[in-house]
Every structure is written in C-alpha cells, then in structure tokens.
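Every protein chain except one is present and positioned as in the full complex.
Just so it is clear, A and B label the chains in written order, and each chain counts residues from 1 on its own.
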Amino acid sequence: MARRQILVQLDSDDQPSVFDAVVAVDAEVDVLLRHGGVKPDRVRDLVYGAMFTRGPEDLHHTAIFVGGSDVAAGEELLRRVTQCFFGPMRVSVMIDANGANTTAAAAVLAAARHVPLNNATALVLAATGPVGQRAVRLLAGQGAKVRVASRTLARAEAACQAVLQRIPQAQLTPLAVVSDDEVRQAVDGTQVVIAAGAAGIQLLPERIRRSASDLKVAIDLNAVPPAGIEGIQATDRGQQREGAVCYGAIGVGGTKMKIHKAAVRQLFTANNLVLDAEEIFALGQAMT
Amino acid sequence: MARRQILVQLDSDDQPSVFDAVVAVDAEVDVLLRHGGVKPDRVRDLVYGAMFTRGPEDLHHTAIFVGGSDVAAGEELLRRVTQCFFGPMRVSVMIDANGANTTAAAAVLAAARHVPLNNATALVLAATGPVGQRAVRLLAGQGAKVRVASRTLARAEAACQAVLQRIPQAQLTPLAVVSDDEVRQAVDGTQVVIAAGAAGIQLLPERIRRSASDLKVAIDLNAVPPAGIEGIQATDRGQQREGAVCYGAIGVGGTKMKIHKAAVRQLFTANNLVLDAEEIFALGQAMT
Partner (left out) sequence: MARRQILVQLDSDDQPSVFDAVVAVDAEVDVLLRHGGVKPDRVRDLVYGAMFTRGPEDLHHTAIFVGGSDVAAGEELLRRVTQCFFGPMRVSVMIDANGANTTAAAAVLAAARHVPLNNATALVLAATGPVGQRAVRLLAGQGAKVRVASRTLARAEAACQAVLQRIPQAQLTPLAVVSDDEVRQAVDGTQVVIAAGAAGIQLLPERIRRSASDLKVAIDLNAVPPAGIEGIQATDRGQQREGAVCYGAIGVGGTKMKIHKAAVRQLFTANNLVLDAEEIFALGQAMT
C-alpha cells in the first residue's frame, strides 16, 4: 500500500508555527509530526526516528521541515539534521525559518521579472539580517553586482565574507549607510533595491528614491507601516511609481506562498534533497 | 482541490485536551493543530498563521478552538484571538474551556424541555463559577428570573454585575446561601434549580428539595459523589424524583457532546463566527 507522506516539523519556537503547518497541509502532506521548542541536542533522536522506520525505497515519503522565528537557531537545527545522515540513509529536508528563504526568493524573482540580474547592480538595505543576507546570496548567485548595506561597515563586511564563503565569485561591495547622503550614494547607479529591514524603520526616503534615475525595481519586505522604502505600499505588486516597478511585502507574498508549497511538495520526490535559499530560489525560477 | 478543514486547538493546559481533540475528530475535522501551554503573548503568531495562509475565499476551512481546564485563561486567549482579526481577515473561533459552555448549554436546554423559561424563576447554586455564570447568562437570556446564589453576597453580586453588562434586561437576584434556612428560602418558589458546584460539595439537601413544592426541574452538574443536589444520580436523565424531573452530570452529557460536535462543525460554515455560551446554546436549541 502507498505510504502516507509524513513531514516532521522541527521548530525552535515553543509553539511550532501554524503558518508552516497550514502550508504543509495545503501542499498535500498527509501527516504532520510537529515539534516545538526543539533544542539541537534533541535533533538526533527525532531524525533517527524518521530515518530508521521506513525501508530505503520508502524514505522519500518522509521529510523534515526546519522552521521557527529564529533563523540562526534554525540553521543550527538544519546542521544537526544533516549530520545524522549517512550513505543512502537520509531523508529530504528544507529550511524556511522565519520565512527567510521563501521571502528572499520571492523578492529576487520579482526583481528578475523586470531586470536581467546578471547585468544589474543591486542594493540590499539592511542586508545583514536573515532575509537580507539571503537576498544578497541569491542576487550574487545570479551574477548581479551587489551593494551590501548596513548601519556599520563592519557588519556589512562580515555579511559579505559570509556570502563569499558560499559564492567565491560574488561581486559584493560592503557599505555603511546611515545618512541621507550615504543612502543617495548607495542607490545611485543601481537598477534594483531590496529593503529587508525590521518593522517600522524607514531605510530609503521617497525624495531619494524619486531622484534615482537608474532604478527599475524597488522592493520593500516590511509589511508593517511605515514602509522601509517610503511610498511603497505593502500591497504593491508591480506598481509603477515614478519610473520604478514597486513591490511590497504582501505583493511578493503570493509568490512566496507558491514557492513554499512547491518546495514542500518537492521534498517528497527524493530522499536526498537539502532545500536552502538557493535550491528554493531555483524552484521558484522553474515555476515561472 | 477542496481544502482540508484545519482546527487549531489552543489550550492553556500543558497537555492539550484529548477530549476536545477526539470530539473534533468525530466532528469530521481533517487536521488538528494542537497547542498546549499556550500563553496569551503567543496567540498572535499562531492566529496570524491561521489567517494569512489561505485566501479570503478559503478562510472558512480554518478555525480555532480555545480550551483548557482554566476558564479565565481560556477567555483571555479568546480575547487575544479576536484582537488579531481585521476586516474580512478572520477565522471562526469557539471557546469551550473546561467544557463550561457546552455543559451550561446542555443543562439549560434540559430545563427548557420541561419548563417555559421565559415565565420561570430559576435558582443557580454555586453561580459564580464558570459553569454557573454561564447557566445564569443563558437562563436570563431566555427571560427567566434568576436567583444567583453564592456563599457570600459580594461574590453573588459581582456575578450579577458581570451578567448585566452582557444582558442589561436580565432579572437577577443575588443571594448569599450557606445555612439550610437560606437554601430553603432560595429554592422556595423556583421551578428550576441548577447546581454547578465543585466536586464533593452538597449544596441542596434532599429534605429541602422534597419540600420545594414549585420545583419542576432539578439539575446537578457534579459527576463525582456526593451529588450537589442530594438524591440525584449522575446518570439521571429526566428521572422523576418526588415531583421534579432530575438530571445528573452524565444525564446531560449526551446533549453536551452533541452540542460540542455541532459547534465544531458550524465553525467551518463561515469565517466570522465567535461561538461563546449564547451562540453554542442557540445551536443546541436549533438541534432539538
């Protein structure tokens, strides 16, 4: 008889995400095994339970989803998960802690609709957070020159180093961006801006955006007003504003959700997938 | 494809209720997302996960059940749940913490089978607890004059005030009832008595009940001997005892269970229902 598809949800938050669970249900997962408050040292037993219960030919019917609001904690859980695997004894796993991978993928896909990225210069504001860093990785992976902006140069440089370890050929420029002048210089000459800042912090004033003559796409990933890029509405989805195509957090949400569901479904096509930012982005590219 | 029905179980107890889960399964819920030890400050993320995953046209396929043995904690969780909603962005929710709503509804429905409530005088013993207060609300909502009895007048008056805020036209009389004389006076002239006390506390001695000449229906909601109303058996279900029709906790349990299941099913008929005591009682009325 056909095995039911089982998704093991490992979440570092005390209460495992309802969001991730509903998406899994809508991605046709048959059975969810949900775990909240997962500590790294508990991962092994849980993963062994996924690995050692079904024969090798059935292991692709079991998969693992790593979530939770703390992206660094999720990354540590993912590391522990993959350490359990050996030879053919493994199950597929995806990480989307805090939605960072699907959000960054949806944002970069939105930009790619309007600008050939391998020829573009892009600016990521608040690039050192989890979504920002992933946006930098995905843009650089597509061949874009990326300006990596943070409030301090040291943090921007650290983010660049982290990306360069994954993508040695990445063309990155770390920038300290605080004053209006620094913002203006950072935007100047870019075709794409992605703002990935915390809720309620304005990163790009409207008058500077309006004066950025090369800017083709402006994407703001903050759903709570005020927007990180002044003038963008959260619901913007390809909205023309003073020469730039604009997207807000809700505007990229539809794509984000489709990518999330497609990634969950893909987990059950093989038992050896590890879906992190790049793999999830590639999946989004294949969908469009 | 049809969305599966998802019920998010928010329970303030460390271990979420198995009782509520089994009833949900038997009410044909497809997927249960169970959360125990839910603190008020964690509600928002969980509810957002229910609200922001399915499109507006599909939101009635997701609903929330608030439970747990602590009714006050459940009420706070419900308050936090409804605070998350805005405009059409909402899902249906019901509260039955400690079974208080379905128990009170089943008790008042049992009384209504034998006495026209809008003409009746009813006494609720131990009326300040969660089940007692709900019984007072439901009786008053049906137009009955209700005597609200507690060990102290202050608590009885506070319970009346709480009910009056919801039902300004309620006809309530607060009573301090401790001595046999006070019990006798409280029962005298009533057609309905509901005892909603804690396990093992006798509230109405048999000789007083026998001498209450107007009494038509006596309902005791305590399943553990001794009964709150002496002489009633927990399994009584319309049993005639000295001129009064009697119900015990198990005797109203069948109706309680049917109401509980019907309420869960109703959650999935719309995305804007809030099922508290009155709505659950109305559902029970419609079933009979």
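In the analysis below, contacts are C-beta pairs under 8 Å (C-beta built on N, C-alpha and C of every residue); 3 or more make two chains touch, one makes a residue touch a chain.
These numbers were taken from a predicted model, which means no experiment stands behind them.
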item	value
Sole contact to the chain not displayed, among B:167, B:257 or B:274	B:257
Of B:15, B:235 or B:288, the residue in touch with the unshown chain	B:15
Contact set of chain B toward the excluded chain (per top definition)	13-15, 17-23, 25-26, 32, 34, 69, 253, 257
Where the missing chain touches chain A, by residue	3-4, 6, 8, 31, 33, 35, 37-38, 42, 45-50, 52-54, 62
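Here is the rule we go by: only the chains that are shown with their structure count from here on.
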item	value
Whole-Å separation of chain centres (CA-atom averages), chain A against chain B	46
